[in-house]
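The chains shown are only part of the set, and none of them has been moved.
Here the chain labels run A and B in written order, and each chain numbers its own residues starting at 1.
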């Protein structure tokens, strides 16, 4: 593992400001009812967790996560246009408007998606890693899971399977302190989440300050190497969500303690600022480049919104029915007409 | 008697609150029921009023929520366990169908599990496939369990109270779409207003066609009835209220009058509510059938995020009207 080059640091900065711009724009668009629905979970505050860890991957590796998936998709290089269109449920969206914010994916990037059932993607991760093991490849599956999800049966069964079958999975717990409104302390008997690895005999690389992209990268690189050569490994990323759990979260308005906590994180542990300082201290003043990245982010997201709003919605029964099954349209056509009260 | 419009959410909250005040063995457990004040605000203020002992936030552990309610009930408490949404109750199917529903039977009556599972149900808000279910019929498939699905505030109040006081396990499914919907509740009435398990209700009288529904389906049926009225079709709306046990006598009584029936549900169409009701009616009312029984349900697809096609998949009053028009 090499320490990150100047080029890498600058590219991480590019990624992080793009994510922040995309997420804050989503937030604004939702308030303006230009993005609709009930679920929208933003990655603001988490940027360094995804950017630093995925920098340790190579192209043939796999990535999977839960519904807080916008940042992951952008880091992989998915087109902001297709992503924003998905937020708006447009036909041009990365999932054709069928999946929305919680179901972003890109097969060409080995990004197996965003999933909405807490813990539901964890056995999928193990299964994806099994394919690599089965076919003698050393590609790893980087899997993001929330602190709250670690209390679910899916977590237990999946990590244990990865252990007994030596599956090349990097399990990354993104501990942002809460599952919705429940603090880790009220949800997990073991509050040092990385120690849950003990129950599976899985290698743990402990806790990482995930507001610091360089630290995240350093540990993730070790983890990826370990997973490639040996088997599953677990890391706990300590991070924070800037926009609460999701659009339904009213706690930060209602609870002073939480809004104070949020303020503190934003002031003292802002991941973009931390990376900026690190770049400056190591490579001097780069503000022109950084400013350019910020401008580019604004432009790309603005173009994405324009594209998304100009795109058509899926409509009509063909769009509704398509891809329920592979082929055999007839099959579900006939099923479909059943009881739907339409002829 | 003077009445006021109350949202179903508030009626449920009131019933639950009164039962907790009445009986100390009643307590609430589930995800975000306490500090968050309930994802759907049904338990708003409960933590403050009843404290952490009786208002218990759980981790995201549906198997444990489902099973712990059984254990606590066997030992003498009256748990009201909440599944944040009924989609997540899939993870507790074994706890519900193989434990809650059966424990009394395989111990031949030695034990009882007086518990209520509450769950917010339904779709149509772009919640996407895995969060878009109204799967009450799946749970009602299992004997040993009762399944209640209220369609308005007063029913919800009276049904939930009965469910909590009954000694059998009850799955109580609350329509997310109906939570904010106001409907009349008398200003003051008997705190023991209890609606019997397994008794349906005629929500509207009519002689031309029987619309059988529950929960949100009743809403669509009533809207459809108003639309049909314009064309001179008088629809009778039967709200079954309970998917188990079924008040078929009420349906038959209506059908004998109308000889026509359309079943309305929010669930997927196959192996579902409409299937069972249609099967029962044709089996027991054959001589009274003047037309095939029609069903209105969700489109038979995993449900999409995108709004327009989602609404295309969702039942509505017009689809009910269309179905009725085919048989009257």
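Observations on the structure shown:
Note that in this section a residue touches a chain if its C-beta (ideal position, glycine included) is under 8 Å from a C-beta of that chain, and two chains touch if they have at least 3 such contacts.
Keep in mind that this is a model prediction, so the values were computed, not measured.
The full set of protein chains in the file adds up to the formula A x2, B x2.
In the analysis below, only the chains that are shown with their structure count from here on.
Contact residues of chain B toward chain A in the complex are 31-32, 35-36, 39, 57, 59-63, 87-88, 91, 125-131, 269-270, 272, 274-275, 294-302, 304-309, 312-313, 315, 319-320, 322-323, 326.
The part of chain A that touches chain B in the complex is made up of residues 36-39, 89-91, 95, 97-103, 115-120, 148-149, 151-153, 179-182, 186-188, 248, 251, 313-317, 319-321, 324, 332, 335-336, 338-343.
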